[in-house]
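Here the complex is missing one protein chain, while the rest keep their positions.
Up next, subunit A:
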Amino acid sequence: MIRIKDLVKTFDDSTVLDGVTLDVNAGEIVTVLGASGSGKSTLIRCINGLERPSGGTITVDGNDVTTKAGLAASRRISATVFQLFNLYPHMTALGNITLAPVEVLGKSKAEAEEQARALLAKVGLAGHADKYPQQLSGGQRQRVGICRALAMQPRYILLDEVTSALDPETTGEVLDILQKLATEATTMVFVTHEVAFARSISTRIVFMEAGKLLVDMPTEEFFAENGGLAVPRIRQFLSQIRKD
């Protein structure tokens, strides 16, 4: 379980996260919605240790991510997929996927490669194992990014606007894969602007505004007239998105 309590993050004199408390239980798919700059990505970056919280606590299965040992333990059981893919440009798809399983989990190269090929096949990239990121399209790169995360067999997957850099067609490719993952009971924290998709896969929706959690509701309730839609800010946000 990911437990976030009273999380505060400030950069110089701006407060990006202002007392966020959130629990993500195993098997849940929690979508974080909110306008740009509301602190969604920073929330993910605090969970995976790329930003150090200014206050509050975060534990992943009891491992305190603000300690060195806790963060190392937490990174073995969680994985992140990034908006801009962040693939290693000097390694093939296979190399990208097998690096951490070999170096961090201590798997043999042969075992890691076999697993990587299976993952690539699963996302429809069986023939692309030996290609470099530069030789792949955006959608293909993000699918490799997802395989790289899955290769660590994580209990938790953090997805940070993973389709924001893709065109509508390739967005579909990536969302299909996430849909599959969702049915496999992987725990996910999903920062996105794809409201319709979020509605179809998440168990809970969290709405952030100016560094605070405005609401935290089961998905049906969030989209109900007397639930999330009753909150003026959320109604406004959703109608804005639909107009786009």
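Simple rule for what comes next: a residue touches a chain if its C-beta (ideal position, glycine included) is under 8 Å from a C-beta of that chain, and two chains touch if they have at least 3 such contacts; residues count from 1.
Here is the rule we use: contacts and distances are computed from a predicted model.
K.L.:
Between "Heme oxygenase-like protein", "ABC transporter permease protein", "Multisubunit potassium/proton antiporter, PhaG subunit" or "DNA repair helicase", which matches the UniProt record of the unshown chain?
P.N.:
UniProt lists the chain left out of the view as "ABC transporter permease protein".
K.L.:
Which of these, A:9, A:75 or A:155, touches the one chain of the complex that we don't see?
P.N.:
In the full complex, the listed residue that touches the missing chain is A:75.
K.L.:
Which residue from A:84, A:182, A:217 or A:241 sits in contact with the chain not drawn here?
P.N.:
A:84
K.L.:
Based on the whole complex, identify which of A:26, A:104 or A:118 touches the chain you can't see.
P.N.:
For the chain that is not drawn, the touching residue is A:104.
K.L.:
So which bits of subunit A touch the chain we can't see?
P.N.:
Answer for subunit A: residues 48-50, 72, 75-76, 79-80, 82, 84, 86-90, 99-100, 103-104, 131-135, 148, 152 touch the chain left out.
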